[in-house]
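Below you will find the structure I want to go over with you.
The complex appears here minus one protein chain, its other protein chains still in place.
So, chain A:
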């Protein structure tokens, strides 16, 4: 079963509906909670230091995922806690919205979690998250100078990501 379907090698990015820099921050975590990437483009207020911020974010998502899975009224089988699931199976939340921001989340079967914080009127960003995951595979995983499990320090990935974020709503 193909993970992302489609016949192209990498899905083309979704068409942007508005121009401008709407992405606020992006976090990427691996399966063990190591923060692989944190980039911010527009964050006026910072309340915690970086370490606490990352831990808080990871813990929040871990709990939210297990909560949504346990409260699922349609399926009797609940997955094991903490184990990433294939995209069609199980039940996983994908975004929450407040009056000031929207947080979109995606977890790959390998446990890579991508979190994108944008302005509240953003539409469904699941395709964008898949495209970012593809960028991660192309420029980070296939980079011979990168050791898996360590924070991402790849020039190419950063520039392509910034360019992409400037183009989406």
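We take it that a contact is a pair of C-beta atoms (placed from the backbone, for glycine too) under 8 Å apart; a residue touches a chain by one contact, two chains touch by 3 or more; residues count from 1.
We take it that contacts and distances are computed from a predicted model.
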{"item": "Record-based protein name (UniProt) of the chain missing from this complex, from \"V-type proton ATPase subunit\", \"T-complex protein 1 subunit epsilon\", \"Trafficking protein particle complex subunit 6B\" or \"Phospholipid:diacylglycerol acyltransferase 2\"", "value": "\"Trafficking protein particle complex subunit 6B\""}
{"item": "Absent-chain contact - pick from A:34, A:50, A:83 or A:156", "value": "A:156"}
{"item": "Those residues of chain A which, in the complete complex, touch the missing chain", "value": "138-139, 142-145, 153-158"}
